[in-house]
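Presenting subunit A:
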Amino acid sequence: MPDRLLEVRALDAHYGDFQALFGATMGVNEGEVVAVIGANGAGKSTLLKSIAGAMRSRRDAIRFAGEPIGDCPAHEVVARGIALVPEGRRLFPSLTVEENLMIGGQLGRPGPWNLRRVYELFPVLAERRHQIAPSLSGGQQQMVAIARALMSNPKLLLCDEISLGLAPIVIRDIYARIPAIVAEGLSLVIVEQDIVQALKTAKHVYCLQEGRVALEGEAGSLTREKISAAYFGV
Partner candidate 1 sequence: MSAGNIRVEHASTSSTIGTTIVAVAVVALAAAPWWADRASLRLLSEIYAYIALASLWNLLAGYVGLVSVGQQVYVGLGAYLLFGLAVLTGMHPLAAIPVAALATAIVAVPVAALIFRLRGHYFAIGTWVVAEVFRLLASQVSALGGGSGTSLPSSVVLSIAATRQLREFTIYWIALVQVVVILAAIVWLLRSRYGLALTAIRDSELGARSNGVDVARIKYAVYVAVAFGTAMVGALIFLQKIRISPDTAFSVNEWTAFVIFITVIGGIGRIEGPIIGTVIFFLLRQTLADLGAIYLLILGVVAIGVMLKAPKGLWGLIADRFGWQVFPLRRRLVMDDR
Partner candidate 2 sequence: MEWLNTILQGVLLGGLYAMFAAGLSLIFGVMRLVNIAHGDLIVLAAYVALVTVQALGVNPLVSLIIVVPVMALIGYVMQRGLLNRTLGDDLLPPLLVTFGLSVIIQNGLLEIFSADSVKLNAGTVEIASLPVGGGLAVGVLPLIQFALAVAVIAGLQWLFYRTALGRAFRATSDDQSVAQLMGLNNAHVFGLAMALSLAIVAIAGVLLAVRSNFDPAIGPARLIFGFEAVIIGGLGSMWGTLAGGIILGVAQAIGAKIDPGWNLLAGHIAFLLVLAIRPQGLFPKVQG
């Protein structure tokens, strides 16, 4: 069986003495949207951070486009085509919206995403391009964070809890753009606390519980009971 775009195999992760992931295994096919759900502290962010290179892992625990990248530093992972929308947005506070976007694009990887395309996707950002990032609303900041990641023309986009702290209508607004992003050929991993949104958006779902993959399956086939059991471990 050929490698999927992203292959995570038996991934462990530690914060000092504390182990956050135990042999996590998951994957993403090209063009697919995959959701990772789980309670707080289940290890979802840790999983994304490991993939993005913010945490070093075993070399072949993570394979991207057939290449082992587990021990690559973050900036190299970006160069290979994985971009992260960090939890909590993490925009550069002293830079303007446009400067934040330009940092995203400074690697110069060729692809469909540039300032013009990104402003088309999120018109409200074009209006605010010269404002400094912290002056925007939560939803707008989230758009900047997503746009910033897109600017590096990734093949795989990792979204860490993009609905966090946002009003439902804003969340729906942001998720409405996902199809346009996928249409350009991107694959997505979305980490979400909002299970309904996750199941609506993703094809394949993984549920983490205390650092382990407790459940996986097609979004449509998972019942409420199965998810509850995997989520809470009851």
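By our rule, a residue touches a chain if its C-beta (ideal position, glycine included) is under 8 Å from a C-beta of that chain, and two chains touch if they have at least 3 such contacts; residues count from 1.
Keep in mind how these were chosen: all candidates are chains of the complex that A comes from, given by their letters.
In this text, all values refer to a predicted model and were calculated from it rather than measured experimentally.
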item: Which of 1 or 2 touches subunit A - same complex, any copy; value: 2
item: Subunit A residues touching candidate 2 - in the complex, by the definition given at the top; value: 52-54, 73-75, 78-79, 84, 86, 90, 92-95, 99, 102-104, 106-107, 132, 134, 148, 152
